Structures are given as structure tokens and as C-alpha cells.
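Have a look at this one before I ask anything.
Only a portion of the chains appears, each positioned as in the full assembly.
For reference, chains read A, B and C in written order, and residue numbers begin at 1 within each chain.
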Amino acid sequence: MIKGYTLPRTPLGKSSMVPAPPWHYAGNVLAIEYEADPERASAFLPDGLTLFSSRCAVYFIEWQYASDTGKEYLDPVCSQYKETILLLSAQYKGRPMAYCPFIWVDQDKALMRGLIQGWPKQIGETWITRSCELPSKAAPNTGKGATFGAALSVLGRRQADATVTLQKETPSLPTPTFAGAALLRYFPELRQDRYERPAVHELVQLKSRDVALSTIWEGKSSLNIYDHPYNELYDLRPISVGSGYKFSVALTVDDLAYITPLK
Amino acid sequence: MIKGYTLPRTPLGKSSMVPAPPWHYAGNVLAIEYEADPERASAFLPDGLTLFSSRCAVYFIEWQYASDTGKEYLDPVCSQYKETILLLSAQYKGRPMAYCPFIWVDQDKALMRGLIQGWPKQIGETWITRSCELPSKAAPNTGKGATFGAALSVLGRRQADATVTLQKETPSLPTPTFAGAALLRYFPELRQDRYERPAVHELVQLKSRDVALSTIWEGKSSLNIYDHPYNELYDLRPISVGSGYKFSVALTVDDLAYITPLK
Amino acid sequence: MIKGYTLPRTPLGKSSMVPAPPWHYAGNVLAIEYEADPERASAFLPDGLTLFSSRCAVYFIEWQYASDTGKEYLDPVCSQYKETILLLSAQYKGRPMAYCPFIWVDQDKALMRGLIQGWPKQIGETWITRSCELPSKAAPNTGKGATFGAALSVLGRRQADATVTLQKETPSLPTPTFAGAALLRYFPELRQDRYERPAVHELVQLKSRDVALSTIWEGKSSLNIYDHPYNELYDLRPISVGSGYKFSVALTVDDLAYITPLK
């Protein structure tokens, strides 16, 4: 009798790439709001969603993860990963809701937890400036005037980079925000007559609990999205760039809201 | 209307991690047959399969992949990956059939194609000695007396290593062999009441076509599987080690045989 | 006229792997004091140094670096790296001085800056638990009772791991400490008659300035150093383990003290 929340399923169930939820996360975020071409952005939405506005956001995040045991963060190669998330401003039946067309992480466990939630995760490398509260030319102190950078590379190609210069504290998170985002759970068939009829194809909505936020800093930002021979990320490039943000967040995921099946 | 065989689904469908089949593969293989503890091996089988024998095999493979366009191998960062496969000798209703409890690859695209087929793929690093047909102390020539090595590391821990010293050509592939293997397609639910009721849970059988094989070399081998704090691979460690093999293989995958649903 | 502080030297001198000093660093440190076998430790010292005590220390550090321009930390792939340092307690003419037999970093630029200073740097992967000041099961808050982990892997083999549980603030850095350490600058010859007569072979002493330290936390620790088929790190394994430490440090390097030539 083999066990486990994901493959590999084994006699003791200890070998699954990912254990059953709850999944706890703590992360440091650098985010940039920007405007994309609304017609292009609209074309990235699945059935059931329409564009709410041309406002997009890119999030660069360094995460630490643990299950309830907390042991993963003591063996940090099993716990830490970095992520770049792109979000569009969508709506479902008139209700505003972020939607994620692209996301990259640098760890298989994070990729798998993502696929289960409907995040379209691929492997990519994210880099984010770290702050240090000591006086140093090697690191900004978090505070007015400090500048942070971030970058995403996928398969050895620079895909995006950004800077944020902090100006003031703010009570507001960037918009769109990933809490409550709509996602597409999708798992294909391989039998020859079923390539077009996936085993799983449904629109769902993220749920998180025990969300904690640090002070949120807002400031000026720059953002580049680079052209690429295969993917379509460049169609979501910035027309204009808005505010940048820096904050920390902690949250727990152990559930998902069902929206609608798709075909 | 977004398109694509896998996530991310996009307006043009060019951004999917994996395009629709056919998927073409060409690989160089180093394989080792060995005997595991039959009681322990048996415990790794899913419902419907029973142990056929205690014979196992480890395959270390460097693959090159392309879709029908062939373009992936011209941008080889999108095409090449290395893999370690562990196979058990199972049977389904009296019919012998390999079963894969563990497999590691070093590329997200290969991981995703694997999950769709039911391979329980995780990210790991595989290394395999390359032959060279020039006289050199830096590489063995493929032929009698040549020795090749291979190793698997996962998250910075050595998991397995092996050597094979070629002795003679043989018409036989190693046993168990991956063609026709039974695999477990599995995709979890995240809604809180459904952790134990996955969206996809079915026993399937690999299908491949246009299989081509090089000369197969057989010889003596050594194999170590190392203990590990979390996973259960060590329960499948060798009791005794058999023949080793070196060969190349090419094949195409575009279908899957359905065996039975599981719960 | 080509220019540059290191290779590659180019027309504008902008392409050097490393620019001329000053080099600024800001790092988060997890350190463990331990006792090694004194006879074995003594055998690792170069001419001119003798063992001061059997006390050793391992430092796991995540660094951010910048030259005077500060631009490196805005493109953090050029700035960030992680490091594991092993230090012995040596003395030179009766003056206590740390000595570094082994050190690993994960970036070529850090490796080169190290070689120039006499650090015997090799490439390896270091992982360190990150703290987060939000309430979360995914991260410890820095403070009494919090536990942090760290690990080193080299070429896919786990070499060392450790934990530190914080107990109290302390005014003292771990001993031995890397400030003022003795190092061996060494650059070989390749002409056939000169393998044993290196171009550079001298004992030097680290200098740093503008050193800033955070609060230093001390606590209980565990440390494992694992056996390895080639290197001699295992000869410096712990006989007993002492205190662990967590702190941040910033410093600038732009000079070196000369001790003595060696042959």
C-alpha cells in the first residue's frame, strides 16, 4: 500500500516531492506595477475571465517554506527558492481578480506545489538585492532613498529586470496582488485521441490564511521585459511603469476555491 | 482563446513548457542490473501490480529531445537533459512489466513530459562518463575492457554511483527494461476535503515507437545506493550486483496505454 | 593597451572578472566553534605557522558585494554569493592568528577575489536558514530559542551541516575569527621543470577596514563533517562541538599585510 500526497508514492509516504498541506511560506518581495497593452493582455486570459484593467505587476520573491514539522527550513536546500510572478488584472463575473500567465521558480518542490494550485510554473533563476541594516556600500539599508534590483533569467536568457527606489511607507499592497488570484489547474492526457481533452482543466481561486505583512515601502521603479525567440512574455511588456514596492509576507496555504470547469 | 498542450497556456500556444507529442528522444545509456530485497521492493508497488522478481535495474542516460520541428536540438539548452531511472520487476495479471518507483532529471521540460506519462520525476543531477574514439587517457574507447562511471546527486547529496567494465557485445537489453513499463499517473487535489482523493490516479503503460538500438555492450558492474535522511531509495539498495550495459537508443513517444483506474 | 585588475584584460578594462579594490561586503553569518584532533589539525599548517589550539570554527555566510560604484548589488547575480569557511587556531611567532585550510564559494568573481587574498577557494554550494521577523512556521524569528541550519555540498556530495539554537546575546565573536587570518597566496608554474617552484608562494595576513557588526547571538550547536573519497576535510572533523553564533557583518578589503615568503 503506497502513500504520499504527490509522486513518488512509497511505502512510508516520506518520499513525495511535496507533503500534504498545510504549506507555510515566508518571503521577501520586490514588486513593480506597470501598464501593458490591454488588447495583448486580454488575449492571455482563459475562458470565464475578462480584463479588468491594463494594470499588471511583477513580483520578485525569495521564499522560505516549511510544512507543519518546520524541518524543511533547518535543511534549507529543501526549503528555499526564488520566484518571479507576473499578474494581470482580470475579473470573473464582475469581481476583480488577479490572473497569472507566467511564473518561474528555481526548485522542483515549489514547481509541484505550484502546479497543484494552478500556477503555470517553470524553472527560472530570480535574483533580488538584499538589504542589510549595517552601514555598507555593499547593501542598501531599508529606508527612504535605498535602491534595490531584481532580475529573471530562463534557460540562460535574461527575461526581465527591474529596480525600485524606496520613497515612503504605504498601507497598500501592489495591484494586482496574488492573494485571491484566479489560476488554471491543468493536467494533460497523452492517449493519442485525447491531446485536446485534458484530465484536469478548471479555473480555481487561491486561498491563503494567517497572512502577515511587514511595513510596506513604496517608491519609483524601472522595469524591462526582454524579447525572446519562443515564449510570449514580450507581449506583456511595459507600456509605462508605475510604483515599486518592498515588503515581507508570511502566509499558509491548505485549501483552494473552485470556480468553474473549463474545456 | 488561450492554447497549449501544458501550462503556461497563451494566445499563440508557443509558450507551453512542453508541446503536444510526438516527442523524439536519442540517448546514451549506462545500465546496471541488481537484486534488491524482495519484501522491500514489493512494498513499493501500487495496487494491481505484484512483484515478478527481485531483479532491479538502474539506468543513467544522457538524452537529447526534439518535437517534430527538430528545432529544440539546435538550441540545446532546450533539448538536452540527463536522467537516472530505477526500475522494479513487476507483473500485472501475470504479465511481466517494469515499474518505476524513482526517477530524476535535470530539466523542467523533461520533468513535465514525465509527469504526463506517469514517471515520478524529481530534479537531480546525473553524470555519465563519455567515450571518445581517439586514443586518450581522458576517455575510454567503447570496447572490451573500457570502464565507464555514473553518479546521481539530489539536492547536493550523492544518492547512487556505479561503474561498468565492458566485456562483450550482447543481443539483450538489461532487465527490467523501460519499454512497456507500468507507471502511475497522479495529480492531487488541494481542496481541504480532498487531499486523499486525487484528480488523476491511474495505472498506465508506456508506449513507444520507432525504437532504434545501437550495439549493446555487456560487462561487469558495481553499484552503490547511499542512505538518505528523507527518501526511501535506500530500501531498494543492492543485495547483489549483476551485469552492466552500455548502448544508445532512439525512440518516439506519442501515446499511452490505459491499464486501470486506482483509488 | 589592455587594462584590468584581473584577467580578462581588455581595451576599456571593464571586462575583468574582478575590479581593483576597494571591495565592500555585507554578510549574514552562522558560525560553529568546535575542537578537532590537534595532531591532525597541526598537519594542515604551512611553514611558519604552528597550532595555537585545537579550536576550529566553521562559518556559513551569505554575502552581498559591491565595488565603490555600488552597481553590483543592483544586478545581484553579479554581487551575491554564499560561502563556507573553515578556520584553524594557528600562531605566527607566538601571535595567535586564524588559518584557513578550506573554503568554498558559489561564484567565480568571489573565487578570484579570494585567490588574490590567499583564500584556497573552490566552488561549492552553501545553504543557510533565513530568519523572518513575521510570525511564520516557515522561518525562525531571530531571538532566544530560534534554530537555524546550514549545509555545504561540493560536486553533489554533502560535506558538512550544522544547526545553531540561539540562547543569548554576547559581545564576543566566534574563535578563531577570520579578521586578521593568515593565508597562503600561491600561483603555480606550468613549465615542466618548475612544478615545484611556484611563481607566487607567500604567507600573508588579511586586512579589513570599516568593520561593522550587528548584535551577536550565541547558542547551542551541532556540526557534522562527512567523509569524502578525495579531499582531506574529514581529518578536521569535530571531536566535540562548542557554541554556535549568528550575526551580520560588513567590511571593506583593499589591502593585505605581507608576512613572509615561502618555498
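As a working rule, contacts are C-beta pairs under 8 Å (C-beta built on N, C-alpha and C of every residue); 3 or more make two chains touch, one makes a residue touch a chain.
Please read all numbers here as calculations on a predicted model, not as lab measurements.
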| item | value |
| --- | --- |
| Full complex, copies of the single sequence (shown: 3) | 4 |
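Everything that follows uses one rule, which is that only the chains that are shown with their structure count from here on.
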| item | value |
| --- | --- |
| Of all other chains, the one whose Cα centre sits farthest from chain C | B |
| Chain ID, smallest distance between chain and overall C-alpha centroids | A |
| Chain B and chain C, separation of their C-alpha mean positions in angstrom | 39 |
| Contacts with two or more other chains, residues of chain B listed in rising order | 155-156 |
| Chain B-facing residues of chain A, complex | 1-2, 5-12, 14-15, 17, 20-21, 40, 43-47, 75, 77-78, 101-102, 107-108, 111, 115-117, 120-123, 155-156, 184-192, 195, 199-200, 229-233, 235, 253-256, 258 |
| Chain C to chain A touching residues, read off their complex | 24-26, 28, 62-66, 68, 70, 73-77, 79-80, 125, 127-130, 132-140, 147-151, 153, 161, 163, 210, 212-214, 248-250, 252 |
| Chain B - residues contacting chain C, complex | 125, 127, 151, 153, 155-158 |
